[in-house]
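All protein chains but one are shown in place.
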Amino acid sequence: MPIYSFWIYDRHCNCIFSREYGTGSQDPSGNVLKSTPKSKGSAQFAPNPSYENTSSLPTSSQSTQNSSISSGRGQRLLSSASNNHKAQELIQKGTVNAQNNNNTSKLLFGTLFSLRKIAGSVCTPQTETHQEEEFNTSNLNSFNALQSFRTLNYKCHYYETMNGLRFVVVTHPAARSLQSSLIEIYHSIYLPTVVRNPLMPVNYREDEVISNDRFVRAIDEYWASLEETLT
Amino acid sequence: MPEEFFSKEVSAMALEYLVNECVALSVRVEELLASDSVPGTLAGDVAGLKLEQDKPGTVDFASNPKFLGLNNLYRVERYGYEIGYKITDCIIYKKSVQEGVNIQLLEVLEVMKFICRDVWRMFYLKQMDNLRTNHIGTFVLVDNNFRPLINVSSAQGDADTIRKIQPYLQLPCGLIRGILASLGISAVVKADVIENRLPAVSFNVQTSLAK
Partner (left out) sequence: MLYSIYITSRSGSLLYQKDFKTVNSPITKQRSNDYLVIASTLHGVHAIASKLTPPDAVHNYQKAKTLANSNRTGLREVSTSQFKIFMNQTVTGIKIIVFASPNMEETKFAAIYDKIYEHYCNYVLKNPFYQLDMPIRCQLFDTHLNSVVAGCNV
């Protein structure tokens, strides 16, 4: 059961991490990738401004553009990934941080933002006259969190932390609820490799992304290990 | 000496963040000293303690050229030296009075073992993994899983990580040098990440006791 993509948005609504897992059929650079090893550290993955204006639909023209990025990246991950063959197969395809600023990313965020607002507002009483809101714990308990949305083609799982960090994963529509997985990624990958890492920022400015090797590798291995047991 | 001197009431994580912040603060102080802000006025000093576009939560200080500058490295090393110089007595007290162990610190090798075992256990909750010497004053202390570096990794890859952790390694270097100094041994301490094994660090201690 495939996982299509994984996204992290910070509380300023910027996409600070995007990872797309493509199938091999759309990645013509797959062969090049194995024959031209690149040295570690040579490839840098800052968001490329040229991706900003690509079409809103993830069309094939876009995926060929992205494949140029994946060639360097895939090799790097490959060299350090676990020996798990399946994991490697998944990892060497797709793109890292290539889509942070394009329309797909923005539409996805907009969709989640709107649904989250509906989920929250429908459960909060709205009075005709505006009253001062009082803080009490019962308000907190009745808080309603968006968990996922689904079409017949895909399912999008959503988890928002208390400080506004948003983890999003897009999977096959028949997948089980992945809330717990997103929470686990937050706890066991994001916290140790980013928050407790003195060389990584926790506050991202525009166009800044998480391009940390160790983080990307951990995320890839996590999803690869989960692919089999998704239903 | 009251017992709570060694009570464990500090969150290891909070302390780790505080220590890491020392390095960042040191860079900012460096920047302040280099700037032409009027020294002595509080407003000038506070404003100066700020790097260009320094936002909370970012790691701009690590890309500042002064981050790896000698001044910065020496300053952080000096913090460690002061801590080490003062804390030796406390650790010896703890060993000898509280735990009733009679420790002899006459030989340099004994001192090194003391650092590997007792000092390291106190600061990093584990012992050094290996101690080697050439018997003419050089010692190599190896920690295969150096606690402060377990989570460190830079966004620009391993080479950059190893470059940028230099300031963070100065603190334990100074610590070792300070402890040795308080026991009357002058030494030069240098720390290196063991190649391709990131949380593993070797401390090279060159004492001036040539036999």
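Order as written gives the chain letters A and B; numbering starts at 1 within each chain.
Operating definition for what follows: a contact is a pair of C-beta atoms (placed from the backbone, for glycine too) under 8 Å apart; a residue touches a chain by one contact, two chains touch by 3 or more.
On a predicted model such as this, the values are computed, not experimentally measured, just so you know.
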{"item": "Visible chains in contact with the missing one", "value": "A"}
{"item": "Candidates A:15, A:108 or A:216 - the one touching the absent chain", "value": "A:108"}
{"item": "Residue among A:16, A:98, A:170 or A:200 that touches the chain left out of view", "value": "A:170"}
{"item": "Which residue of A:11, A:150 or A:187 touches the chain not shown here", "value": "A:150"}
{"item": "Residues in subunit A touching the chain absent from view", "value": "2, 4-5, 20, 22-23, 26, 56-60, 63, 104, 107-108, 110-111, 114-115, 117-119, 121-126, 128, 142, 144-154, 156, 170, 172-173, 177"}
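What we mean here is this: only the chains that are shown with their structure count from here on.
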{"item": "Interchain centroid distance [CA atoms averaged], subunit A/subunit B, Å", "value": "37"}
{"item": "Touch list for subunit B against partner subunit A, complex", "value": "13, 16, 20, 23, 55-59, 62, 151-161, 164-165, 168"}
{"item": "Subunit A - residues contacting subunit B, complex", "value": "40-41, 44, 192-193, 196-205, 210-215"}
